[in-house]
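See below for the structure under consideration.
Removed from the display is one protein chain of the complex; every other protein chain stays in position.
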Amino acid sequence: MELGLIGLGKMGGNMRERIRRAGHTVIGYDRNPDLADAASLQELVTKLQGPRVVWVMVPAGAATQATVEELAELLSPGDVVVDGGNSRWTDDIAHAELLAAKGIGFVDCGVSGGVWGLENGYALMYGGGAEHVLKVQPIFDALKPEGEFGSVHAGKVGAGHFAKMVHNGIEYAMMQAFAEGWELLEASDAVTDVREVFRSWQEGTVIKSWLLDLAVRALDGDEHLDKLRGYAQDSGEGRWTVEAAIDHAVPLPAITASLFARFASRQDDSPQMKMIAALRNQFGGHAVESK
Amino acid sequence: MELGLIGLGKMGGNMRERIRRAGHTVIGYDRNPDLADAASLQELVTKLQGPRVVWVMVPAGAATQATVEELAELLSPGDVVVDGGNSRWTDDIAHAELLAAKGIGFVDCGVSGGVWGLENGYALMYGGGAEHVLKVQPIFDALKPEGEFGSVHAGKVGAGHFAKMVHNGIEYAMMQAFAEGWELLEASDAVTDVREVFRSWQEGTVIKSWLLDLAVRALDGDEHLDKLRGYAQDSGEGRWTVEAAIDHAVPLPAITASLFARFASRQDDSPQMKMIAALRNQFGGHAVESK
Amino acid sequence: MELGLIGLGKMGGNMRERIRRAGHTVIGYDRNPDLADAASLQELVTKLQGPRVVWVMVPAGAATQATVEELAELLSPGDVVVDGGNSRWTDDIAHAELLAAKGIGFVDCGVSGGVWGLENGYALMYGGGAEHVLKVQPIFDALKPEGEFGSVHAGKVGAGHFAKMVHNGIEYAMMQAFAEGWELLEASDAVTDVREVFRSWQEGTVIKSWLLDLAVRALDGDEHLDKLRGYAQDSGEGRWTVEAAIDHAVPLPAITASLFARFASRQDDSPQMKMIAALRNQFGGHAVESK
Partner (left out) sequence: MELGLIGLGKMGGNMRERIRRAGHTVIGYDRNPDLADAASLQELVTKLQGPRVVWVMVPAGAATQATVEELAELLSPGDVVVDGGNSRWTDDIAHAELLAAKGIGFVDCGVSGGVWGLENGYALMYGGGAEHVLKVQPIFDALKPEGEFGSVHAGKVGAGHFAKMVHNGIEYAMMQAFAEGWELLEASDAVTDVREVFRSWQEGTVIKSWLLDLAVRALDGDEHLDKLRGYAQDSGEGRWTVEAAIDHAVPLPAITASLFARFASRQDDSPQMKMIAALRNQFGGHAVESK
C-alpha cells in the first residue's frame, strides 16, 4: 500500500526504510529537503491516491499540532492520520475531534524501538476506531517485530500513547532497579567482579531481560562506567506517567522515585539539601560545607 | 563426583534430581526420612569419600547455623561446605571462620530458579576461595542453566549471598514497576485491553523480560487478577538489601519503595493513615471514617 | 471599609465574622439565601460603593470560574476581585487577564486556618499587583493573626495560591512524618506509652510544632486511634504540588510519598499488589491469598 510519512529524522527515516523493505510505497516529507520525497505537505498529499494514510512522526507538542492542523485542511474524508510521535495521550482526543469534523480518521500510535527498530522491528501500541486502524494495519504489520507479539490495538483514541507512556514509566523503574543494584554491588567489599555478576544473571534468573543484556553491553565497554557522568535526561513520558497516576489516584512510588532520581542527577547542587544543611546548622551547630 | 546434600524440600529435592541427571552421585539427608538417602548427618558424612563436598540447603538462620556447627564436628580437613540457602551474607563470614578453624573450606552460594530450576537450571552466585570453589565446580556446572551464563564466582566469602540478595532487591523493584504500570493501565478509560498490551510488549520493547512473560501468564489465567488479594510477603532478602544500602550509604529509593509497598499490603488497616485522618480532623474539621 | 464576600460556607462564614469584628462592613452573598446579605451578585455589587473589593470564596474550578466571569460583567474599572478559594495557581493568570480586559484588578489569596481561623486568624498568602493589593490590605489585616507574621504579599498573580499550595505540600509531609513515627513507636515492645512520648515532645525538641500539639489532642481523645479508619482524602493542593514539581524538575520524594500514602489508604484492595502476588506465584510457587 501507499503511505505518506511526515518526519524523516532518526526514527522516521529508519521506519521508512523498514516499511519499504516490506514492499510498501512511502512518500516521505521532511523540512530538510535532502531527506524528503515530496517538497511540501501539499505535494505529499497530491502524490498519494485516496483513501490516504498519512503517518506523522514529528516532535510532540507544537510541531505535531501544526502538522495535524495542516493535514486537516489538505486531506479528504475517508483519509486517516496516524500520530506516531511521542504525543501526550490527552492531545490525541483533540486531534481526533479536529480531524473527525472533516471526516478524516485518526489513530494514535506509540512506537518503541530506538536504534534497534530498523532491524528488529518496532513495538507498536495504537488506539482508535477499528475502521481507521484497519486501513493502517499493513503498515503496522510491516513495522512490528516478527513473531506473534509486538503490536496491539490498545483501545480508543489515546490508548496507544497512553500504553506507550506507561511502558516508558515501567522502563524508568526497571532501569532504576538495575542501577540501584549495580551501585550497591559496586559498594560491596565482598563482591569483586560486579560485571561478571551482571553477566551471569542473563540466564536462569528472575530478572533476565533485555535491559540486563544492555547493562552487560555497557559494562563491557566501560567496566565501572568511569567515562560517564551520572546525569540523565527524562523524555516527557515519565512525567506524564506520574501525572496520569495523580489524575487516577494511583500510587506509583517506584516509577516516581525513578523520575525524581533523574531530576536530582541534573542538579549541580541541590537547593533542598542546602536547606537541610542550614537547618542542621541552626539547631545543632553541625558543621556545614560552605562553598 | 559425590555430593552430600542436606535439605530435600521443594528446592533441595529438585536440585538433587538435576545433579543426578548430570551423572553425579548425591547422598541426600532430610529430617523427613521419606525423602532422605542417609538416616543422619553422621551417616551422610560416612557414606561420602573424602575430600567431601557437602551442600547445605536448609532454612536460613537457626537451621543453617546448627547444620554448619554439626558439620564442623563431623567433617575433616580438606572437605568443603557449601551454603546454598538464603542466608544473610553477614552470616557467611562467621561460618567460614568456624569451619576454617577445622581446616574445612566454605563456599556460599545464592541460588535462583524457583519452580523452574529443575528443567531450566539454577542461576548460581558463589563466593569463597578459589581452591574451595574448584572442588564444587562440577556441581555448579550441573545445576546451572545451559549456555554461557547463569553462574558466577562473585568474589570472597559472602559475595554469593550478597549478589543473590541484590538480585532479589532488583527483582522487587522490577515487579513493582510492572505492578504499578498494570494498575495505571487498568485505571485508564482509553485502554480497553490491558492484557493484550502486556502481551504485545513481549517483543520489540525496552521492557521485554521474563517477568513480563510471567505477568502475561498470570493475566491469561485471571485477566484482572480478581481471584487474588493484594497481599505480598517479603522473603528477607529485600530487607537485607535495604539494610546493606544503609550500611553503605547508597540511596535505593525504588527498591525500598517496593519493600514498603509489600509491608503496607499486609496491613488490614494502616496505623499511620489513622494518624493522618486524626490530624486532618483536628485542624480542618475534615470528616473521618470511623469504624 | 466595605467588602463584598461571595461564598458563606464553613470558611466564608467565619471570615465574614472576623472581618466584621474588625469594624468593616461585609455584604455577603451565598446561594443559600439564609446565609446571604444580598439576594444576588447583582444586588451585592449594587450595594457596594466603588471602588469595590469583592472576595470570592467558593469551590475551586467551575464555581470560581463562573463567579469570576459574572463579576467581570458586573464590576467597574478600578474594582478589585480577590480569589480566596483553593484555586490552582494556573487558573489565576487567566482570571487576571479576563478581569484586566475590563479594567478590573485581581488578587489571588491562599487562606489557611481551618476551624481555628475565626479566633486565631487566618494565614494569608496573596499575589498580584501592588496597586490592587493595596485596596484589599485592610481586609487582609483584619483576617490575619495578630502579631507580626501570618500574611505575605508573595509575588505576582498566582503567587498566593502557589505559596498556599506549597504550604499544603509541606503539611502533607509533616503529617506523614508524625504518622510514620507514631506507627513505629506503637510497634515497639519497649515503648509502653506512646501518647506520653508525643506529649513530652511539645517542649525542648526539634519537632515541636502545632501539628504535634494536634496529634496530642487527637491521642487524648482516642489513645490508639482505635475509633478511626486509616483512610485519608487529599484535597487537590497535594496533587498540584507534585505536578508543579514535575513542571520545574524539582524532586519531591517526601511530599510525593505522603500523597501516594493517601491514595493507597483509600483502596479497599491494591491492584498493584495483586500483580506482585501473581508474579511471586508464577516464579516461585509462593502461596497467594485468594479471595
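In this document, chain identifiers A, B and C correspond to the written order of the chains, with residue numbering beginning at 1 in each.
Please note the rule applied: a contact is a pair of C-beta atoms (placed from the backbone, for glycine too) under 8 Å apart; a residue touches a chain by one contact, two chains touch by 3 or more.
No experiment lies behind these values; they were computed from the predicted model shown.
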{"item": "Shown chains touched by the chain that is not drawn here", "value": "A, B, C"}
{"item": "Sole residue of C:Ala38, C:Ala123 or C:Leu228 that reaches the chain not shown, by the stated touch rule", "value": "C:Ala123"}
{"item": "Of C:Gly28, C:Gly84 or C:Pro253, the one touching the omitted chain in the full complex", "value": "C:Pro253"}
{"item": "Those residues of chain A which, in the complete complex, touch the missing chain", "value": "10, 114-116, 175-176, 178-180, 182-183, 186, 210-211, 214-215, 217-219, 222, 225-233, 253, 257, 261-262, 264-265, 267, 269-286, 288-291"}
{"item": "Touch residues of chain C, complete complex, unshown partner", "value": "89, 112-114, 117, 120-125, 127, 144-145, 147-159, 162-163, 166-167, 169-174, 176-178, 180-181, 183-185, 187-193, 196-197, 199-212, 241, 244-245, 248, 250-255, 257-258, 260-261"}
{"item": "Chain B, residues in touch with the chain not shown (by the definition above)", "value": "206, 234, 239, 242-243, 246, 249-253, 256-257, 259-261, 263-264, 266, 272, 283"}
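In this text, only the chains that are shown with their structure count from here on.
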{"item": "Middle chain, criterion being Cα centroid separation", "value": "A"}
{"item": "Interface numbering overlap (same over half, different under half) for chain A and chain B", "value": "same"}
{"item": "Centroid comparison with chain C (C-alpha atoms), farthest chain", "value": "B"}
{"item": "Centre distance in Å when chain A and chain C are each reduced to the mean of their C-alpha atoms", "value": "36"}
{"item": "Shared-contact residues (touching 2 or more other chains) in chain A", "value": "206, 250-253, 257, 260-261"}
